[in-house]
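A single protein chain has been removed from this complex, and every other one stays in its place.
Presenting chain A:
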Amino acid sequence: MPGDSRRIAGPQDSRAPHWFGRQQETHQEAGGTRQDGRGDHDLRPVYLHTGVVSQATGSAYMEMGQTKVIAAVYGPREISRREEFTMKGRLCCELKFATFSCRQRRQHIQDNQERDGSLIVLQALEPAVCLDKFPKSQVDVYITVLQDDGSALAAAITCAALGLADAGVMMYDVVVGCSVRQCGEDQWLDPSVREEFRPEVESAGDHGMVTVGLLPSLNQVSALVLDGHLQQQTAVQAVKTCISGCQGIYPILKDCLVSSTRRNVPSLEQKSGQTSTDGQNGQT
């Protein structure tokens, strides 16, 4: 991949020092709980907040444990490039990992994994957005992962959907993302980066990671990605666990939207006679 000449890039062949040390062990020690003390089907604490970018039509910030994602939505605006006329609007998604977000430093230019992620997020959001309400216009969604501590793709899906909702883009439903890591018999919901599926360290067997994007009130799956090798039964089971995980995050997202509406409409605030809190902390 060619470098960006406008920026001063680090040496191409530099390595972070941890490459030379002992490789981190990946999973839990034998005997039940995970490294951070969660049960197998527990989510990390989720924090959601809307309206974080004042210039954008809508924006959202999400934390899942240490994974931090910010999304900004611009539009609907006229399609800038000269293209054929469509009665349907167009949705554009760009997912980017900040260069310092992962253990290994990333480049400024979108790499293959980010392009793949952008497409997954786009296809996760498309079924939810009423695109026929925006003829010949487009909505841009920019998602930046500030810190990747596992399940970044799932967080990106949720955060982007919240941003769209904050922008007032008409939608059939929000989209909630959730990941599951399958390791032999064990199934870990919402894996952290040390629990995530890394093909280079995995031995053969039932190993993989599933990410699902769910339209929770319509009960439709809009994104489904599986990496690794799984038996059919295990794969189906993992998808089911993901769906229940999504259903766990959904109420937090709803609460966040309600409180952001209260913030934005002061008359509602007076009627209810109480101050709303910023975002919600929740754990299932």
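In the analysis below, a contact is a pair of C-beta atoms (placed from the backbone, for glycine too) under 8 Å apart; a residue touches a chain by one contact, two chains touch by 3 or more; residues count from 1.
One rule holds for everything that comes next: contacts and distances are computed from a predicted model.
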Using the UniProt record as the reference, specify the protein name of the hidden chain from among "DNA replication complex GINS protein PSF3", "Elongator complex protein 6", "ubiquitinyl hydrolase 1" or "Exosome component 7". "Exosome component 7"
In the whole complex, of A:H41, A:K136, A:R194 or A:H229, the residue touching the missing chain would be A:H229
Quick one: which of A:A156, A:I243 or A:C256 touches the chain that's been left out? A:I243
On chain A, where is the contact patch with the chain that was removed from view? 15, 19, 112, 115-116, 119-120, 123, 126-128, 199-200, 202-205, 207-208, 210, 215, 218-232, 235-236, 239-240, 243
